[in-house]
Structures are given as structure tokens and as C-alpha cells.
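For this view, one protein chain was removed and the others were kept in their places.
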Amino acid sequence: MDIIACIKRVPDTSEADFIKIDPAQRDIEKDRLAFKINNWDEYALEAAVQLKEKLGGTLTAITVGPEDWNEVLRRALAMGADNAIRIDRDVSADDAYTVAVILERVIQRLSYDLVLFGAQSEDFGSGQLGAMVAEMLGIPHATLVTVLEAEEGKVHTQRELEAGTLQSYTIELPALLTVHTGINQPRYISLRGIRSAMQKELQVMALDDPGLSPETLVPMVKLEKLELPPKGKEAELIAGAPEEAAERLAKILKDAGIF
Amino acid sequence: MYELKFNEDECLSCTTQDCLTRCQYMDIDRDTAKAEILKIAHGEDSFVLHDCVTCYACEEYCPVNNHPFYLIVEKQEELDVPPLPRPLIRRGIQTGIPFRGEPDIEEINGQALDMGVFSDLMYLIQGRLFEGLPVISQDPRKMFHYFCQLMYLHYGRTSVIKERLPGIIQTIAKHNVTEVICFHDECYGTYTSYCPAVGIDVPFKAVHLFEFLYNRLNELKDDINPINLKVAYQRPCSSRLSSDKHHFVRGIFELIGAENVEREYVDENALCCGGTIQGQRREGSRKRAADVQKRNIEDMKNAGAEVCVFNCPACYTTLGSMVAKNGIRPVFMSDLCRLAIGEKPAGWR
Amino acid sequence: MDSVYQALVDIVGQEHVSNRQEELFIYSYDLGTTEPHRPDYAVIPRTTEEIQEIVKLANKEKVPVVPLGGGLSLAGLAVPFRGGIALDLKRMDSILEVNEKARYAVVECGVSQGQLTSYLERNFPHLTHSEPGAPPTATIAGNVAIHGQGDLAQPYGFNSDMVNGLEIVLPTGEVCKFGSCSIGSGWYTQHPLPDVGLFLGWSGTTGIITKVSIRLFPSKKIRGVGQFVVEDEELVPEIMYKLTHTQMTEDVIAFSQAIPPFASGLQHFTINIVADSEKELEFKHEIVWDDTLGEYIRSGAGGFLGFRSGLQRPQVSKTSDWRKGGGFEYVGAIMPVETYPECYRRGRDISERHDIPYTVLGRCIGAAHAMMFSWTYAFNRADPETIRQAREALHETDDLALELHGTIWKPGLYGQKLVMERLDPNTLNLMKKIKQMLDPNGIMNPGNWEVS
Partner (left out) sequence: MTLTDYKYGDVIHRCFRCGYCKFPINWMDVNNCPAYARFRMETYSCGGRLWLTRAWLEGEIEWSDHLADILYSCTACKNCEVKCPLSFNIDILNMMIAAKGEMVERGEVPSPVKEFLENIQRQGNPYGTSRAKRGEWMEGTGIEAYQGQEFLYYVGCVGSYDTRGQETARILGKVLQKAGVSFGVLGNDENCDGNEVKNLGEETLFEMLAEENVAQFQGLGVQKIVTLSPHSYNTMKNDYPGFNGEFEVSHYTQLLQGLIRDGGLDVSGGYNATVTYHDPCFLGRWNEEYNAPRAVLKSTPGVQLVEMARNKDGALCCGGGGGNFYIDLLGGSADSPARRRVREACETGANVLAVACPNCLTMLEDAVKAEGLEDKLAVKDIAEIVGEACGIK
């Protein structure tokens, strides 16, 4: 089975107090941040690697981004991807549609049975990209997949809905799935693994390789402004002896109608 | 084969008969001494062969270096007067058999310290005194390839020494060592006294550990802080084979500021640790050994010794805990020296 | 869901049951040459009540129960031959009582030898118990259950002779007490009530010991070991006889081994002597070394190797490294002391035929009433051929022990079969009836002492 996994690089924003909006109000300040692979994409990659280990075939990892995004591809190679492709473009101002157009162009030239995306991204979180690409490619898709098993020509999947409801589908290949966290336990990539992935070849495409030009890429939505939420009322630090503090907390919760 | 160089005429013309008259364990007058040593030389039985505690001291007492002790041991074997019971002799002889493979030979091309059969005492040769010194026989599994064999003098078995020693010397020589500093002075005595006495070639120069320590301490003189301890030295039997090096004991004590206590059983009058005596075949050996040990320790105590300094690991094993029980701290000479240069002795207890 | 597993979880809690491959793997192995068999569950109970519940469950579900303490028998006595529950008792580790004046200790079944030793040293330095040569992780209860012996065997006999009382969970789940404790009179004696001693020597097939009262003995201030050596093995029985006559020794052992070379072909004795003062010690030295053994020294047949104060527990586990292979097993047999020379010679033959450096040892029990003689065979865990050799040698040695009119101690399955073949038919029949009565479902450590 030939699999394609599309992945992206995101800032590690686990500390909210570290996020600052840049002066142009289109992006956050990134110079003090560390970067990593998008959380959902890691699960997608792991799912792809597990399928490959079980069924054979190839795994190609693709990303659209500038040069420092190579690091997520190295990671994919270390995890077990055979090929890695980066389409060189600064995507900071792109919407999901724009990126979908690029990916569709690249993917349709490759041979594949299954395309995997993370269900959404940690930074912009639109959750649209996989579905758009599937539509453009004209193949069936399922989103928020939490169980994935494959056999000849088809995959069995489960989607997780609100309140833990599960939907099961069998989908004919080729198909595209967006993968939810919890589908697996992504493996650890050792530094040695990453270092040996540095030796592997990484294909970089210019936009015109698949016959695109910046002019043809017109976003459907345009970001107007990025801002931090207004500061809420100040938090109350409950002081005092444990008994008093507990009483106070109970009262707050009661008053708020929580119980 | 190898033959002991013993000259009967020297004994005939000897006026002191110090070899036997000065013996600490047998009461022998001069006439008897002469008669008995000649009997022994002629291959006749003598009570001396039976009563000898094999303390090596007569090698030192003999004014003309005629090897009375080596002679006694040779004759004990020849006349089948074993000083020890048979199983102890067999056990001893078997102890020296290497059984854990061949040693790795590392070429030294110079000076080296030879641990002999005391590879498990490597902790005693740490610190600045021994810094940079190559060491042979470091592996306890291989140490019997470096066993000088002289212990068999206590067993009445010079034949074993003569049989095995040339091979041992060869092994050491393979390291290409020019100067062998002997960790144990029994090795030193082997190469400088026994080998010449029986005509075994030694292709290297043996160096006494105390001479080495003395010289090193002189090099480190500026770092020495006087230890100001009252020490008694437990002189081992093997040191009787290198009495010319015995003065280094005092030399070292002076350098490190140790007070060598005035005592009866000192220098030529030193007492055996008793380790060999207690197992001897003769009636009352266990008590005899206990008595020697008691007198020795009482003497140290009376002299006010705070520390008992050891040269020989066997003495240490036999007497160490006994002196400790009597409030005297047992310590190896090298460790005492380390104390003086501000290092922590490894075996201090 | 596995209902037995769930029931076990309900009894002891999730963390104290496992049916995962890791625990099943570990509890399938003995440390000796016995082939492994996987249990279905590993369980680590904390209380007698939990054990009762487990046993009742096992009866209901017809699942075997295999109790183990330190798991150090080496004879495969805790290998779950028919699967079931491996019941690791080491969490039952309380020392319940030390009665100083009546000199006994009551301990739970998981208390280790070392734990009691250390406890006594810290709290009752003038009391001691008979420590077996096993690693100190071996348990008191496991040791008495197999009729073990320790370093007080010479004056006081088998450790199982030192039992003052027992608490047992029967194979059907009831708790029984034996000895004075059974009438609520304290744990000071096993006698004189009607003899229902059905639990020692049965290798856990008649019940699970949960508590044991063990006798303690005076511990003198000075305890040390002297060594004596002879060349002629024929002298060993008479020396043991003479030494026991002195009544001044605590442990008398003779041994011989191929490696290190000094010990080869010689018979070494280690003789423990204890005293409260130097005066007492010297008196005993005189009696033992000078008066009793002096004749051998003077004739040149025996040699005194000195005496050292302080008892060092033998580190038996080092035996496992003789072949750099992590394994050894021995046949221990209770033998007449007079058979020592032949035990030594024939044992040496067996070892040499199987290409294993020989190691034999005889520990005097009582006033030379018998000795525990052991033939030890080291093997390399990573080399199946050496395991096979050792197993063969062990089987031959089991045969030898019986041929020399000995009784195999804690026999494995092979030895049990040999013993049962020779056992008085009426006795064998009684054993069968007892087992059927106590353990109607045959759940207790099946495979062991199975009378056909």
C-alpha cells in the first residue's frame, strides 16, 4: 500500500503567557518559540508507518513550507517514511484553500492508495485542509478517524463524534482520512534516528514544479487581524486555612451554579 | 638442576654460630649449633630440622651469607622432615597453580611495579606515590603467573620453587621490564637472594618497595606533613632476605615524621607473625603461635605504639585484626606514606 | 474478561495480580535446571484471609495453586507444572513476635532468613536462629517446609525440628493452627498434642504455611570459624564423630572442590566455634584443635588453618558464576556420615564424566546422626548443552544417593519418583489418602508428591 502523509510545522505554544502578537497583527511573534511537528500529524504519520510496517508499500511525507520546515520531514523520515517532499513556500499568509490547491497538484502526480492528514492543526485549527484536498482529488474521505484497519483495496475506520459516539465506515481506496489523536501511540524518535534521517534525500519543489505560480494562488479567505483575547476579571487566589479555603471554594462553585 | 651454593667450610670456621644461637624459637648454645649445622650440611637428621619455625631469620644472622635457612629447608625435603602436615603442604602447592587462563603481556620497556600474587591489593598502590608507574600482575585471576613461589620455604619444598620459578621469571621478563619494583619483599628476596643462591638467572633488576617509597617521598618532600604517630613495624620473615634494605624502614619513618617506638622485638629481634607457626606439625604449634603473637603485641603496646605498620599482606591477615583489637591501628607502609603527603590511606581502619 | 483474573483482582487488588507475559515468564522459571512452565496468574497476597479466598477460588475453578517464598529451592519445587496461580508469599513479611525468654520468633511466611537475622542482631543480639546456606532472601517458612538445615544443625538438628507452631491455610481454605498456639497458649511448642504434622516436607502440596514459630538459640559474643584440612577422605567420618563428641562446635562442614585448585583432592573442614569470652574461646580451641584434632596434626594427616572471628554468611550465589553462566543446582541428600568417602569419590566421578568441576559438601546434622551431603553442578544458562549435562548429572546423583542408603532432600520430580518407588507401600498409600482428604481437587502444587 502506498501512503501519503501531509504534515506541518507549528510553534510550541504550550505556554500561553509567551504568545505575543506581532506588530502587523497577522501572526504571533515566533523568535522566542520552539517548533515541532503538528500534534495531529504525528498521529497520522504513526498510523501511516504502522500500516506500512504491516502491509509493505511506500510512505511519502509532504509538507508545504519554507526551509526550516525540513525538520518535520526529517522526523517523518526517521519514523519510517521513504520519501519526503517539501514545496517551498512561505505559508504564513495562506489560507487552507491555497495550501489545498498546492497539495492537490503534488499528490495527483504521485501514485497512492491512501492519503493521511492530521485532523487539524495546533496553530490555526481550521480542520479544513484534508477534506478540501479529498474533494479536489475526487476521492472519498473520512475525518476524525480514531480506528484504522486496512485490507486489500479498502480501509475500515471509525470516527469519534460528540460524547464518544463512534461511526464505522468501510471505504474503498484510494481515499483520504484525517486522523484524530488517540488512534495510536506515536513512537519516540531518537536523536540518532533524526541524525541518520539527515543522510536521507529530501525533495524540494518550487511552486512551478507542479505548474503553479504565486499569481494563480488566490486565497478564498483573508486574515484581517490576529489578537489576544481581552483579559478577563482577575483570578481570585483563595488564602487561609484549608478548612476556610475549602468553604470559600464551595461557596463560589455553588454560587456559579456548578453544584 | 639448580643447586644451593653452600660452603661447609664457612660454618667450620665460623666463630659465632649466630644462625642458630640467635634463633628466637630454639635455645641452642654455640657448640650444639655448630654440631647441628654440620650434621644438616652432611645430610643427617637434626632436631633443628624438626623444630625450625621457618622464620627465615638465620639467613640474616649468618655473618657470611652462607644461606643456613635455605640449607635447612633443602634438607627438610631431602630427609622428609616436613615442617607442616601433609595436607597443608599439598594445599599450599596447589594454591600456586594458575587456573584462569594466560596473562596478557604488555610490554613496559622500563620500570614497573610487580604486584606478584597480590593483585587484589591494587587499592594500596594509588595516589601520587605511584602515579605514572606501570603495573604488572593487575588481574587477580592471572596473578599466580607472577607468584614468586618463595612461600614454599615454609613448606619444606624448594623443589617446587626451583621447578616453577624460572617460568615465572620468564613471564615477568616478557614484559620487558628493566627494573621490577616488588610490591612484596618476598619477591624482592627471591630475585636478589634466593635466585643467586641457587643459580637461577634473573634478567631484570629488582627494586625493594621501601627503597622506591623512600625515593618517592624525597621527591615529594615539600608535600610531607609529619604524621606524628608512634609506630611499630611488623617485620616479615621475607625481609630477612633483604636485610640491606631494612634501613629504609627507619629512613621512611624519619621522612614522614613517624616515631619508631623503642621495643624489644625490633629489627633483628623481630618476631614472626605466627601465621606459619600455628599450622606446623609439631606438638603445641597453635599455642606457640598464640604465644609469639601475644608477646609481640604486648611489646608494641608497652612501647606505646599507636600504629602497627605492615610490609607483608600475610602478616597483615594474621595480625591485623589482633593488633586492632588491642587498640593499635594496622596499616600498610605505603598507606602510612600516603597519610604523610595528605592523601587518604586506602586501607586505614 | 477472564473471570478467574477478575476474581483474583477482587481479592488482592489489581496491582497484586498479573496475567501478563512478563510476570508469567518470570514465575515460570526455577533458578535450577527444571524446565519452565508458565502459570496463568501471578498473585502476591498480603494476608491469610486473602490466601483463604484465593484457595477457595482455586477449588471452585479447579485451578492449581503453587506457593513460593524465596523461590530458591533450585529443585523446581515452585514451578507451576500444570499452570494455575503462582502464589508469591513475600509480601507476608511481618515478624510478629520475638519471645526473648522462651527463645522463639513468630513470623509470617514471607519473612526472609536475612530479615530475621538482621532483626535479631539489632534487637536481640544474644539470640540467633539457624541460618541455612541459601541466600538470605530465602524464607523461614519455605526452609522449614522443605526440612532445611542451617548453621545450628550440628547442635540442634533440622530447621524443621525447630518449629514451635504453624498456621496453615488448608487446600480447601480453612485456617488451622498447630502446637501450643492452637489452644491459645502462645507459640512456644509444637508438642505434646496429637501429632498432625502433615505440612513439613510435602513441598506445599498439603497446605500453605502462613505463620511459623521458630526456635531461637543463644548467640554468643564471639562467633568464628576455624579450618582444618585432611587429605584422606576416609578420615572425615571419624573426625566428625570426634568433633561432635566435644559438644563445643556449632557447625561442622567438610567440603572438597576442583576449583580453586588449592581445594582439589583435599577435604576441608569449617568448624564454627562460639564463646562469650576469650577464656571460653581458648578453652574450646584447646579441646577442639589440640586435644581432639592434635593427633592428626602430629601424624601429619591433618592441618590446622587457623581461626577467624566473625561469621561470614556463605555467598552461595557465587557458585552460579563458576561457569560464567548464572546457574547451578545441587542434589542434597541426608546421608549416614560414614558414607562421606564414597559420596565424595562417586560424586567426583559423576562430575568428571559430565565435564563439570566437582563440588561436594557434607554438613553434620546433630551429633553426627546424619549429614546433609550436597553435590553441586554449575551450568551456563546461555548454553543448553551444559544445562542438559547438569540435569543428567543431577539425576545420576539422585540414583547414587539412594544407592548409598541416603534419603534425597527436597527432591525434584525425578527424585520424588525414585523415592516413591522405594517407599513402603503402606506409607505411600497413606500419603495418597492424606492428599485426597486434604486436597480433594488436587489443586496444591500439582506434579509434586503425586502418588499414582
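Going by the order they are written in, the chains are A, B and C; count residues from 1 in each one.
We adopt the following convention: a contact is a pair of C-beta atoms (placed from the backbone, for glycine too) under 8 Å apart; a residue touches a chain by one contact, two chains touch by 3 or more.
Here the structure is a predicted model, which is why all the values come from computation and not from measurement.
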item: Among the chains presented, those that the missing one touches; value: A, C
item: Residue in contact with the excluded chain [from C:E53, C:D88, C:E338 or C:D398]; value: C:D88
item: Selected residue (touches chain absent from view) among C:T47, C:N99, C:T117 or C:S219; value: C:T117
item: Omitted-chain contact residue, chosen from C:E23, C:E53, C:D151 or C:E167; value: C:E23
item: Residue ranges of chain C at the interface with the undisplayed chain; value: 15-16, 18, 20-23, 25-27, 29, 31, 42, 44, 70-72, 88, 90-91, 93, 112-115, 117-119, 121-122, 135-137, 315-318, 320-321, 324-328, 380-382
item: Positions on chain A contacted by the hidden chain, ascending; value: 12, 14-15, 18, 32-34, 36, 79, 185-193, 195
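In this text, only the chains that are shown with their structure count from here on.
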item: Contact graph of the chains (line, ring, star, complete, other); value: other
item: Identity of the chain that, by mean CA position, is farthest from chain B; value: A
item: Most heavily contacting chain pair (counted by C-beta pairs in contact); value: B-C
item: Whole-Å separation of chain centres (CA-atom averages), chain A against chain C; value: 63
item: Distance between chain centroids, defined by C-alpha means - chain A, chain B (Å); value: 80
item: Residues of chain B defined as touching chain C within the complex; value: 82, 84-88, 90-92, 94-95, 97, 99, 275, 278-279, 281-287, 318, 321
item: Residue ranges of chain C in contact with chain B within the complex; value: 229-231, 259-266, 285, 289-290, 294, 296-306, 309
